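Here is the structure we will look at.
Of the protein chains in this complex, one is absent; all others appear in place.
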Amino acid sequence: MASPTTTADAAIPQTKGADDNYLTHDKGFASWAFTLDHKRIGVMYLASVLTAFALGGVFALLIRTELWSPGKTIMEHDTYNQCFTLHGAIMVFLVIIPGIPAALGNIILPLQLGAKDVAFPKLNLASYYLWIIGCLCMLGSLVTNAADTGWTFYAPYSTTTQTNVIPAAFGAFILGFSSIFTGLNFIVTIHKLRPPGMTFFRMPLFVWALYSTALIQVLATPVIGITLLMLIVERVFGLGIFDPGLGGDPVLFQHFFWFYSHPAVYIMIVPGFGVVSEIIPVFSRKRLFGYQFIAISSLAIAFLGFLVWGHHMFVSGQSVLAGTIFSAITFLIAIPTAIKIFNWVSTMYKGRIHLDTPMLYALAFLWVFTIGGLTGVFLAVMGVDIHLHDTYFVVAHFHYVMMGGAITAFLGGLHYWFPKAFGKMYNERTGQIGALIVFVGLNLTFFPQFILGSRGMPRRYYNYLPEFQGLHQLSTIGAFTLGIGFLITAISLGRALKNGKKAPNNPWGGVTLEWTTVSPPPYYNFQTPPPVTAGPYDGYEDLVYDEAIGGYVAKKA
Amino acid sequence: MTEPSTAPEAVKKVSAPPPAAIDHGHDDHGHEAHDPIHAANPHLAHHFDTPQQQFDAGKLGIWLFLLTEVLFFAGLFCAYTVYRAMHPEVFVYAHYFLDTKLGALNTCVLLISSLTAAWAVRNAQLAEKKALMLNIVITIACACTFMCVKYVEYSHKFHDGLLPGKNFQPKEQIWELKSFRDRHPEAAEYAEKLSKLDEKKAAPAAPAAAGKAEPPKVEKLERPTEEELEPLLAAGLVGPRSLDPSAHISRPRMAHVFFGIYFFMTGLHGFHVLIGIGIWIWMLVKASKNQFGANYFGPVDFTALYWHLVDLIWIYLFPLLYLIH
Partner (left out) sequence: MSDDKPEAEKPAAAAEAAHDHADHDHTGHDHDHADHDHSHAGHGHGAAAAHADGHDHGLAHTTPVWLLFAILGALLVLTVATVSVTSIDLGAQGNLVVAMIIATVKAALVCTFFMHLLWDKKFHAVLFLTSVLFLILFLAMTTNDRGEYQHLVDEYRAQQLQAK
């Protein structure tokens, strides 16, 4: 911003070099490789996670291409097993779990708290490098007889298969530590680095979401760590804990695995809830309805998420007593989730809706996540699950919540904060088109899978009966549509990075603290932490759109 | 006028000092040089405002990390619990192979090191450099003692073939062990008789004199007393849970699982001790440079907390592995 055109911009302390920001502050590879700046770390995570997403997506397209026709289409059955294992492992461990917290949270969390950085910047960088190492381990498995156990690594197959399970498991182990350290960092940041006046109930809901997620990360991830370690040791030494041939108990593996992996799905989705909570009030120009309820519900979901892991194990040999308990508690989780959905919709009611790209993603989220969430409740019914377990119904359910939920929210957040993080505006029309194609592709890919599953098509199957072919082909077409949507979005954002229009401080009219600093923010974020005297969704009426700069500024009374 | 306005920009306009007064340029070190607190506290990181804030943040951080460590070991404690509940004989069998005295020694060593660690924190707070360094050295020494004792135990086990998992091949029979004989002398005698029976069965029959087929001598044992039989049953040497039901006496079928769990738990714990030693050495170096004092002792405090957790885990491992009755 060469010369501020409004008094509001002038009030924000400028740096000496007018265009100096965190991206231009220091140059060279070393300044990025050894950076302690949370924004740069976030940007590196963003690039890495999106690359991993593309890789996981390639595997997805390979899978869907293979399933175009029964029997062999483009690959052998063993290769197919490896494909879905890698697709799952990459997407879960490399993309969605780090996803919103590490990529968007790292950039935005300190900004929303008016802080200079996260509590432990060096630990933050360490988290990133652990991600890289974990990624390399997984790639190690990929290029050398990749694991074919499914991302769930169930024993005894995982303890006996000849494929390279150990690098994949070890990679996931390392990634677990990356996740733990990020969570730890965020919890301390939120407790200790809030600005004056920002009590817990004046924090933005994105912060609440990251807080709840961080609690899960810290409590649950160590368990998968020890589980994967035990798996590796069992493969090497024949310990006999999981492998029944050696005296072990395979159901025990599943208990261990799902004790983490169920809370993990809440790590995946709760940040998405936070993003949606940020977007909807801003683009409805209306105060968020039921702030406290949404905040507490994030914690409730985090807590309840620890009590339901057995609902992945109804048919595993687990006792009926345990199954009943898990089933009942799973129903409970629907309640705080539904509260959020109702509150978001209530926020939009009588608001002035702006259908910009972030809002399109948020609306898509509402639709797609509701379907995904409700089908989860169907699966929670033990009697129903006996028929639907390990069918495409489950696949459709979790893709609706993970792809339709987490990824949609991720893209919405990416578009929402893109101007802030990079100082450039993307082409709105292209963004909207991308969002629509993604939405269509999503539904086209996964809705037929609900039908496939309820008609009995098992998951992870390479071959299938001819009667299922039509729906499979529909799903494959959807997958490619989805891919095209992502491609358009990627190209749109890429072009914006190069040639986008300069972004104002507050293009969308948000009232949370990140919008009070320049886009992109200076290296140190804020000179002094801005004092907070109001809730994070109060004050839309005090902002007015200024055509000249293409953004919102404070109303002059 | 704009007073009631709550928009952050409005508030910021009112409260932020005019840009010129605090324009330190984009040099991040620049704006700290004007800050007296950072100037007075060279160990205060730029993103914290006061030493108290930095210390509190670090404390919360280390406690969260300890939380993750508890849950990390939880998996192993769970495996232990499940297997002990379902196969108690394995645990009874295995504990005869473990030396309670060495385990107790290790416990005491770690407890002493916990004392010196806590004392070291006090020394750091009071900037008592010599005492601090001494306490750290003693802590490291205790930790090394622990590892040496561990090494002795492990090498005994390897020597005796008590390896984890599929490599489990005990060289000694349990009734030949001193610990078993001392506790259950009658059972040990009886076990010897049973094993001799098995050897006879296994040994090739004496070559019959030409033409004469000698019927194998069937030695009848008396009915065992409870003192003779009960320890053998409890240890899974006889009965349905034993490895080879057709033999008179063998070992529990799942004996290797215990040793797998034993090595994993103590090994992982030992690994944490090693890491602790490394961190304490680092603290020793920092202490030697006189870095710690009333406003900066966090690293020692946090290292000590980690160390106490390592001690805590051993407090539970000791009775669970060594004091099985």
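Note that the chains take the letters A and B in the order they are written out, and that residue 1 is the start of every chain.
Please note the rule applied: a contact is a pair of C-beta atoms (placed from the backbone, for glycine too) under 8 Å apart; a residue touches a chain by one contact, two chains touch by 3 or more.
Note that this is a predicted model, so its numbers are computed, not measured.
Student: Of A:F303, A:W367 or A:F480, which one is in contact with the hidden chain?
Tutor: Answering carefully, the residue with contact to the hidden chain is A:F303.
Student: Thinking of the whole complex, not just what is shown, which of B:Y93, B:W119 or B:F146 touches the missing chain?
Tutor: Within the whole complex, the residue contacting the unshown chain is B:W119.
Student: What is the set of chain A residues that contact the non-displayed chain in the whole complex?
Tutor: The list for chain A reads 115, 191-201, 215, 219, 223, 249, 251-252, 255-256, 259, 292, 295-296, 299-300, 302-303, 306-307, 310, 317-322, 528-529, 531-533.
Student: What residue numbers in chain B mark contact with the hidden partner chain?
Tutor: Residues 11, 14-15, 35-37, 40-41, 49-53, 55-57, 59-60, 63-64, 66-68, 70-71, 74-75, 77-78, 81-82, 85-86, 88, 100, 104, 107-108, 111-112, 114-115, 117-119, 121-122, 125-128, 240, 245, 293-298, 301, 304-305, 308-309, 311-312, 315-316, 318-320, 323-325 of chain B touch the chain absent from view.
Simple rule for what comes next: only the chains that are shown with their structure count from here on.
Student: Starting from the mean Cα coordinates of chain A and chain B, work out the distance between those two points in Å.
Tutor: 35
Student: Of all residues in chain B, which touch chain A in the complex?
Tutor: Touch list, chain B to chain A: 1-2, 5-13, 15-17, 19, 22-23, 25-26, 28, 31, 45-47, 53, 56-57, 60-61, 64-65, 67-76, 78-79, 82-83, 164-167, 253-254, 256-257, 260-261, 264, 268.
Student: Taking the touch rule as given, give the residues of chain A at its contact with chain B in the complex, in rising order.
Tutor: 7-8, 10-17, 20, 25, 115-121, 123, 180, 184-185, 187-188, 191-193, 218-223, 225-227, 229-230, 233-234, 237-241, 246-249, 252, 256, 511-513, 515-516, 522-524, 527-528, 530-534, 538-539, 542-543, 553-555, 557
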